[in-house]
Each structure stands twice: as structure tokens, then as C-alpha cells.
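Let me give you the structure first, and then I'll get to my questions.
Here the complex is missing one protein chain, while the rest keep their positions.
Order of writing sets the labels: A and B. Residues in every chain begin at 1.
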Amino acid sequence: MSIRVKGLISFCEFTLLMVKRVPMNFKGSNILSIDQYERQDMVTIFSLAAFMECYAQRKKRTRVLEGALLGNIFFEPSTRTRVSFETAFYRLGGSVFNIADKTGTSMVKGESLEDTARVLGGYADVLVVRHPKEGSVKRCADVSSSPVINAGDGSGEHPTQALLDLYTIMKESGRSLDQIDGLSIAFVGDLKHGRTVHSLAKLLSLFKNIHFILISPNPLVMPQEIIQQLQSRGHTLEECRDLASGIGKADVIYMTRIQQERFSNPEDAERYRGCYCLNKGLYEKQVGSKNVPIMHPLPRDSRPGALEIDQDLDDHPNLAIFRQANNGVPVRMALFALVLDVADIFSRT
Amino acid sequence: MSIRVKGLISFCEFTLLMVKRVPMNFKGSNILSIDQYERQDMVTIFSLAAFMECYAQRKKRTRVLEGALLGNIFFEPSTRTRVSFETAFYRLGGSVFNIADKTGTSMVKGESLEDTARVLGGYADVLVVRHPKEGSVKRCADVSSSPVINAGDGSGEHPTQALLDLYTIMKESGRSLDQIDGLSIAFVGDLKHGRTVHSLAKLLSLFKNIHFILISPNPLVMPQEIIQQLQSRGHTLEECRDLASGIGKADVIYMTRIQQERFSNPEDAERYRGCYCLNKGLYEKQVGSKNVPIMHPLPRDSRPGALEIDQDLDDHPNLAIFRQANNGVPVRMALFALVLDVADIFSRT
Partner (left out) sequence: MSIRVKGLISFCEFTLLMVKRVPMNFKGSNILSIDQYERQDMVTIFSLAAFMECYAQRKKRTRVLEGALLGNIFFEPSTRTRVSFETAFYRLGGSVFNIADKTGTSMVKGESLEDTARVLGGYADVLVVRHPKEGSVKRCADVSSSPVINAGDGSGEHPTQALLDLYTIMKESGRSLDQIDGLSIAFVGDLKHGRTVHSLAKLLSLFKNIHFILISPNPLVMPQEIIQQLQSRGHTLEECRDLASGIGKADVIYMTRIQQERFSNPEDAERYRGCYCLNKGLYEKQVGSKNVPIMHPLPRDSRPGALEIDQDLDDHPNLAIFRQANNGVPVRMALFALVLDVADIFSRT
């Protein structure tokens, strides 16, 4: 087992739950929203992801996706998400084409999003699509002949990020899937526009008795429909304006960036930038010696006046943000293997 | 045979004409203009393309271009053409580098097009070049040590598009190469700037008794030298301003977009946008139940006021435009295999 185990409870249980049969709901299907998953699916995805780690780190090699083609279609700036999908596909032996920039495409010639998706879906075996407008990725999926994975649609969802976030929580805190029940998590920052927060909250709602501590400025609170969904499933929530008092009871702290690009008036975002700064002093005072992982979907805003997570935490063992980014690769490898129906090969290894 | 046959006559005859020997005029040579081909070359290209379809769809895999490198040099925006070449090369097992944007290159530092082509031609095994200026791709070919494929030079030519268009006509209408003789085709839209129309007209002129129905606004008529070339080879032409009356006699309808980016004054293009709109009502009234494929090199302009092909035709079985785009992959695979001299390997399979 090549996985670094940081918590008390062994992470190995996943690999023992080796995928014997890939559930039919993965093969060839889209990944659009966390809503399409059930708790049991996490066993499938994470046991396979754990298995993928040695391939992600190139300790083992595979060419299982030889000749396969990923179309990486990004209508919005992205570094890590685009490259993380690309890396995952390469590590499985496949090839990738990128459309990374709106002005370089046929959209300037009046082509509809649907036509673009029809054509590119005809070339590739799977498409990954990010788009600034909510619902746009589903529009692509509705017409593409290849499965489509949502890499973020406006303020909507970012399901693969939620999956790697949960995977990270388990690895960092040493919890099994069953031990996610009862978790207390603090979400901090722009909870209105933060699609990673929306998707992770939905994913955690599949478990039992989660306590959500929502720390945000008043105009950037979590959307009401997500709050209702969490409550309807029996979870508890508390809203909070103050970072210090909010994080003391959390098992996990999930910081986010003010999503300036989602504001109708970007200058309004300036007002909230820097509203919550987690630094070493504050963290140690509130958390003490507990193992409370600090997470962030990245990029973190490191400009003076922003600093959601101060650089004085960069060497702290509980700062999980770069391990979290790395976890994107094995989790996305698992998803590709499931969607393209090659996961069985790994379970036989 | 993995090819979907839609017409009356079997498409299989191509594979029976299996390439026994690759003609010497393909190996290592440039693909700059349709003028360099003879009718007999179509047998070579299309029989190989038909053979490539199962590899394009990843039903079979090959690594015949392992270690080979395509340089994809696009000095003009492009989605489908760039990606189609890239896809074709990947499906054959090769690797690809992209130069997709003028401002990202050394051109801003005063480098000549020739120097760029000399350097990149030294790195890659084959270059695909698109350039906004007619004749520029030939300039690259004149100095590159690797063969160069023209992916569109201004209002000049786009030879690989013409090849995939003819391949599509055969598949969609179920015609053999000999049955292209006597074809009646309607070209609709901006026939002045549309390089795909120029190249396809030249290609069809290699056959016998083609009837060209040229439907365009008066200032956007087909260039006189192409008309003369068609006439000198014994084909018949009729020019027409009206879409409805023009398409009734056609075996194939080839719609095009108003090429705004080629107008010296782009605002002039606005006047012609939307001049010809093919919709379901018009098509069914004029064509009836005949199998008349609707083609378009894409992108189609789907903005209100343009709509060369109305979306009410999207589900019509004769709308060939997305199958046409898909055909680009096996046709370009065939061309790469010929130019890089690996086609023999397939004929031995």
C-alpha cells in the first residue's frame, strides 16, 4: 500500500473492499452532479482511487487507456483542474486534446455550444467540460455521443472536486467511510458562489449526522436550496460570522476564496476579500493539538489583503491543501477507469 | 465492416480495393492543393480511410506512429480542424505539439514565417499549417524539412476538407467513386471566400459531368478562375440567387457560412448573414423523400439572423453535418499513414 496514512485508523480497508464488479451506473455515463451518487458509490470510487495511487506516482505503469482520447474543454481559466484531469488520463496511457480558450475556438464564428459538443464528442472517448454558465455542461452532455464530466459550471457544481475532497478528508483524518457519519465541518468564505462547497455539502449529506458550520459574510451565505437539502436529510447547521468562534468545534476546516469572477459587479468582491484569514496563531489557539485538516480547493488568493490561509501555515503538518490537490489525480483516474469501463482490469491485478 | 452504410449501394467496395502498393507520390510529400491529385488517388485515400474507421472509433488499436510527432501550427482560430488532425494522429499512436495562437509565438519578436517553419519542421515528422493569408502554407512547405499539410490558407484551399467531403458524399449517398460521375451538387452561401467550396469543386472536377448549382449573393459568387477550370473540364454550371429553386435538382446540398473574417470590411458581412436559411419546411418541400444529404463544413453560424441550417433539421436523418465532421478523422488518418509511409502495414493486416 503506497498511501501515506496520517490518522489513527488505517486507510487500507478500502483496498480490501476491492471492486469485484463495476456497477452499471458508471460505465459510459456522464458525471454532472453529486446528486447522481449514493453513499455506496463512494466505496467503488475510493477503493479504486486508492489502488490508483501507485500509478499516479508512477511507481507502477499501465497502458490501459492506450489509444483513448480525452477532450479537455475549458471555457474558463483553470490551471489545476485542467491539468489534473490531463495528468490522470496520461497516467492511464491515454492521449488528450485541449480547448483551453474561448477566443481560439469556433464560438467566435457563431457556433452553438451544442454543435461544439457534438463535434468534439464525436472525436474523443470522453469530454471534460468547464463553463462559466450554470447548466451549460449538461447542455453538452445532452448532445454528445461521448460521456461528459462536469469540471465546474459557473456557480453550479464541481462534482469531481467534491469526491477528491471527501477522499482527502478520509486520508487526512484517518476516518473510514462509516466514520464520516457524525463529522463536523466548517465551510469558510464565499459560500454563495463557491461551487466546490455546494458539491461537497451535497456529498456529505449522503452520510449521517453531519454538522455544518457555515462561516461567511452575510451577502455570501450558502444558497437556501442547499441548506434545505441538508436539513431535510437530518443534518445540523449553524451559521456564523466569526472565524475564531466557528472553527473551534470543527473536525475539518474548509477555506475558500472570494469568487470575484462570479460577482455581477466584480468590485463588490473587493469588500469581502480578506474577511477571513486563517493564520498559525488563530489556528493553534482554537484547535490546539487536535488533528484538524485545513483544506482549500485552490487557488488560494495570496495577494496582500486576501490571504485566506496565511503562509505562516505553509509548513504546518495539518495544512492539507497540496496533498488535497494531488489527490485529484488518483480520484480522477478512478472515475475515468469507471466511465471508460476498464476498472475491472485493475481489480484483477 | 464497421462503417454505417446509409445509401442503396454498399460502401464495402472500397475495402475490396485494398491498397496493395502505396503510390510514390504520397510518401514524404506535401498536401497543399487539390490540384496535385488525380481521380485514381481517391481510390488509394478512401480505401485506406474506410479501413481506418475501426481505429478512429477505437474498436481496434494501433501504435504504428509510435514516437512520431505532428506539429499542429494554427495561425487562425480553429476548433474542429485542429482537433481532428490531432485526433487522427493520436489514434495512430503518435504525439502532437500545438502552436495555436499567434501571440504566443516568436512572430511577435519579428521572426519570419520561413524561420518558424524551418525550426518546427526540424522538430516534427509532419506539420499541419493553417494561416490567414493565401499562399502562406506553401511558403512553409518550401523551407520545411518535414512534409507540410495545408489546413486552410486564407481564401485559398483546404484540401483535406475536400477529401473528407467527397468521402462523406459517397458514404451518405451510397455512391461508388464511379457513381460520382453525373452528380448534381448545390453550393450555397459565401462562395467567394469559402475555401472548402473551392477545394471541393476542384476535387469534383476530376470526375465526369458534374452539375454545379451555385447559389450565392451577387458579390459572393464563386471566383472566375474556378468556374473556368470547371467548365474547361466539361462540367455544367448554373448560377442562382434563390435557395428554394436551386436545391430542387441537387443530389447533395452543401451549405456554407458567411466568412466574415475574410471581408476587408467585416461589417459588410452583416448584410449577407442569414441570406440563405435552410429549414425543415423548405427542405421537405423541395426535396421530398429523396436521400439528399445536407452538408456543411462547420462551424455553422447559429446566431439569430444567421442560421444557415435551422435547428429544426437537427434530427433529420439526411442532416449529415456531424457525420461529416467525424469522417475527418479516418480520412486524415489515411493521409498521415500515406505521407509517413506506414500505409502498407494496414494493407497487410
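Worth pointing out:
The rule is simple: a residue touches a chain if its C-beta (ideal position, glycine included) is under 8 Å from a C-beta of that chain, and two chains touch if they have at least 3 such contacts.
These figures come from a predicted structure and were not determined experimentally.
Among B:Ile34, B:Ala88, B:Ala124 or B:Leu307, only B:Ala124 touches the chain that is left out of the view. Across the entire complex, the residue among B:Ile34, B:Leu48 or B:Ile99 in touch with the chain not shown is B:Ile99.
Touch with the chain omitted from the figure is made, among A:Cys275, A:Met295, A:Val329 or A:Val342, by A:Val329. Summarising the interface, subunit A meets the missing chain with residues 55, 58, 61-63, 77-80, 83-84, 86-87, 90-91, 93, 95-96, 98, 100-101, 257, 260-261, 298-303, 306, 322, 325-326, 329. Across the interface with the omitted chain, subunit B contributes residues 66-69, 71, 95, 97-99, 101, 103-106, 108-112, 115-116, 118-120, 122-125.
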